[in-house]
Structure formats: C-alpha cells, structure tokens
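Note that this complex is displayed minus one protein chain, with the remaining chains in position.
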Amino acid sequence: MTKVTRHPPGEIIIWLFIMAELLVFGLFFAAYAITRIDNIELFELYQQNLDTTAALYNTIALLSSSYFVIRSVIAIKADEQKNAYRWMLLAIVMGLVFIVIKTDEFAHHIDNGITLSTNTFYMFYLSLAFFHYLHVILGLVILGVLARNINKGMYSSKENSSVETGASYWHMVDLVWLILFPLVYVM
Amino acid sequence: MSQGFTKSMARNIFYGGSMFFFLLLLVLTFDTVKSLPQTDNRENLTEQVAKGKHVWENNNCIGCHTLMGEGAYFAPELGNVYKRMGNSKEAIIAFIKFRPKNGIPGRRSMPQFNLTDDELDAVAEFLKYVSEINNQNWPPNIQG
Partner (left out) sequence: MKHTSQMVAKPYFIAAIALFVGQILFGVIMGMQYVVGDFLFPEIPFNVARMVHTNLLIVWLLFGFMGAAYYMVPDEAETELHSPLLAKVMFWIFLAAGVVTILGYLLVPYATLAEITMNDLLPTMGREFLEQPTIIKIGIVIVALAFLYNIGMTILKGRKTVINLVLLIGLVGLAVFFLFAFYNPSNIVLDKLFWWFVVHLWVEGVWELILGSLLAYVLIKTTGVDREVIEKWLYVIIAMALITGLIGTGHHFFWIGTPGYWQWWGSIFSAMEPIPFFMMTIFAFNMVNKRRRQHPNKAAVLWALGCSVMAFLGAGVWGFMHTLSFVNYYTHGSQITAAHGHMAFYGAYVMIVLAIISYAMPMLNGRKAANSMKAQVVEMWSFWLMTISMVFITLFLTAAGILQVYLQRMNGDASLPFMVVQDKIEIFYWMREGAGIIFLIGLVVYIASFFVGRDQPEAEMPK
C-alpha cells in the first residue's frame, strides 16, 4: 500500500497568499462589524440603499462559477482537455456576469454622488466591495491564463497543480463574497 | 505530479501583486485628491496664506518644529499654535519677532529671522489657516 501524502490542492505558496488575503479581509470584516455596533442606525439606514437583488444574482454567479471551475479541474484530471477548457470558459463567463452587475451597482452609486467620504457605512461598503471586485478581476485573469494553457494542452492528469492552484484562489474569492453578502447586505 | 513553487510563479506574483496594488493606490489617491475640498480649508487659502507657506519654507521652520505632526521634534507642534496662543495672530507674530539674536542661554533657541512685517503677517495667516484644516481631530489636546 503506498502512503498518500495529504496536502491542500495546488502549490503551498498560494495557500500562504490565501491565508494573507483572508487575514486582510477578515480584519476589514471585523472592523466593519465592530464599527456597526456604534453606528447601528446609520448602517441600517444606508444598508437599505443597497441592491440586494443584484447581490443575490452575484452570489449565484460566483457560486456557479466556482462549480464550473471544479468541473474543469475534474476534467483535466481525467485527461479531458476539451471539456476542461469548456468548463473553464463557462466559469469565466459567470465571473464576468459578476463584474457586469457589480460595475453597474458602482456606477449607480457614483451617479448619486456617493464616495468613500460620504459616511462611515459607505466607506466600509465601498472599500470592501471594491477591494473584493479587484480580486474578482485578478481571479478572472488567472482563470483566463489557465483556460489558454488548457487549450494549449499544457495540463493533464499528471501535470495539473497549476489548475488546482488557480482554482483554490478562485474559491477564496468566492468565499469572501459569501461572507461579504450576508454581512453587509443583509444583516 | 507537482512542479513545485517555481521562480516564474514567484515572478508573476511580484508583477501581478505590484500592479494590482499600484492601481489601487492610484484609485484611492484620485479619490482623496477629489475629496480634499471637504477637509483642507481651501476656501481660506488666500494669497497671503500661500505667501506665508513660502515664508515657512524659506526659513525651514520644519527643521525644528512639527506641522500636523510632521517635521522635527526639537520645538513644539505648530499646527494648532494659533489656537494654543488664544486664537491670536498678534501673539504668533510677537513671538517670532522678538526672538533674541543670540538665543536664550542654556535653552533651546529659535533664530531671529529678521522677517518683514508682511512676512510675519503672512506666516501667522498660514498657521491660522493650518489650524482650521480638518485633520481628524489631531492633536489629542492643545499642547500639540
């Protein structure tokens, strides 16, 4: 019986970064939660200006995107390069859906003259949402590179740790949103 | 199975990460510059105040003092000196004007800058202007 070495999927370095990212987002989330305690009325008032429906669509978009990434990883491990490529493209499309919806939300805020300095709630909301938004863009760049490489036949059942690495990063971006959405939009 | 953490992965993280955060810094800086009118008291940034800033720089006041906490730590904070001296430009002007040329024996001494009356008024006006900037309630008290 060969011993199976258990390790997180993908290269260990990405897990270092994922931990760092979660730390920063975690600090921001904690800061939000603590500040909210002292500013309940302000936060609840302006929270109502947020488009919860759009956020719901965004949640579905990111969740399905993550699902498609998982399908892509499974496909590459089964040496199904073509399927892996198609699943990855689908994942990117869902990610772009998120970007489009979120950009529209930001445009709406900017049109109403809302900035980081408008009030404490908006400072937190815009900071958290924009910072996450940038990470979605970065994640899409990573998925894009992976898709191109899959298409070029660079990965296989034997050689796919890069796909797992990128997938892990994308799941982290998804996880952050899954905390952000209820924390800022709902609670 | 695993190619390991390669140098090119590290290189990509460096370039990607640096560009990401440089862009974010630009965005935040742009927003900051746009929001400054709300806090920087620019409605009181008159020609005399601008002249006062020149006097401040030409005599290197920052070489002994701090202004909004930045500078040298030899002499008191001057961002709130206008308030500390009882909201009086005259008090500020008198202090600068009557510094003894050879200092005060054994004490930290401020040079006699031989400023003209207009320069004195300008720098006092500048310090009044600075004291009215909204800088998030700093310093913690009048002592600066």
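Going by the order they are written in, the chains are A and B; count residues from 1 in each one.
By definition in this document, a residue touches a chain if its C-beta (ideal position, glycine included) is under 8 Å from a C-beta of that chain, and two chains touch if they have at least 3 such contacts.
Since we're looking at a predicted model, the values are computed, not measured.
Contacts to the hidden chain, counted on subunit A, fall at residues 13, 20, 23-24, 27-28, 31, 116-117, 123-124, 127.
Residues of subunit B in contact with the chain left out of this view: 5-7, 10-11, 13-14, 17-18, 20-22, 24-25, 28-29, 31-33, 35-36, 38-42, 45, 49-50, 53-54, 56-64, 66-77, 101-109, 111-113, 129-130, 133-136, 138-144.
By definition in this document, only the chains that are shown with their structure count from here on.
One inter-chain figure worth recording: subunit A and subunit B are separated by 40 Å, centre to centre, where each centre is the mean of the chain's CA atoms. Residues 1-5, 9-10, 13, 16, 20, 23-24, 27-28, 31, 34-35, 38 of subunit B are the ones touching subunit A in the complex.
Of all residues in subunit A, those touching subunit B in their complex are 11-13, 17, 115-117, 130-131, 134, 138, 141, 158-159, 161-162.
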